[in-house]
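Quick one: the structure is below, and I'll ask about it shortly.
Of the protein chains in this complex, all but one are displayed in their positions.
The block that comes next holds subunit A.
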């Protein structure tokens, strides 16, 4: 009787929440891998197994390597500034400044706004002739690129928007980590005559390293999944210069309906993400202090 009760209890507490999780997460994950070995085109009801053909096609296409490079560039160039700016903002905001809450709210507010809306605003800011960005650059006699229509600058324009949106979010995590550093540690280093910079290097950086690891992993996963800003601002162009792996996947699946190839690419993206998380976890053992 009590055994039956236990089973019923588990079915209730685990079984019910597992249904949507299984239907829209676990099951699609496996189906996606299975589809990657077929040539399904979404429209026809039948399909053939094609072995690893989708993978070889993908891994030998120039589009894939261009997208891979774009993704790597985009990820590295958004993660590093987001983390550095986030930490700087948190350091600036420390110890009960007057107006702290207001500053924090201002700095964090970009994170609240929809990326689609903000990408439209930034498209206007980047407008080559009358946009704010180039007018301001003009005051300082700096070069005024065409931003979104120039294949050299388009990805940087998207990187700037992404960092702008996420820096305040990283700041909150660092603020929390900093508030947990015991005051004595500061005082000791102060007595030892450490300068501000030295103190950051020897006290702050090691103690916030778990936060840095966490932010690096989450930002990397977010960077791999970036879509909204690319869709609104450049649609992957000009000439594929802002097409990331995920955007390429979207185009294959939902513009060209090559489901086999698209799911093969999805599997590759998943493998990359897993490798990245694993590498970060193991690398972290060397420099993260818990």
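The definition used in the following text is that a contact is a pair of C-beta atoms (placed from the backbone, for glycine too) under 8 Å apart; a residue touches a chain by one contact, two chains touch by 3 or more; residues count from 1.
Basically, contacts and distances are computed from a predicted model.
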Missing subunit (named according to UniProt) among the choices "Formate hydrogenlyase", "ABC transporter permease", "YeeE/YedE family protein" or "1,2-phenylacetyl-CoA epoxidase subunit B": "ABC transporter permease"
Identified contact with the non-displayed chain, of A:52, A:84 or A:97: A:97
Sole residue of A:4, A:43, A:62 or A:130 that reaches the chain not shown, by the stated touch rule: A:130
Those residues of subunit A which, in the complete complex, touch the missing chain: 6, 9-10, 12-14, 16-18, 20-21, 23-29, 31-32, 35, 89, 92-93, 97, 101-110, 112-118, 120-125, 129-130, 132, 135, 164, 167-169, 172-173, 175-176, 179, 210-211, 213-214, 217, 221, 224-225, 227-228, 231-232, 246, 249-250, 253-254, 259, 262-263, 266-267, 269-270, 273-274, 277, 284
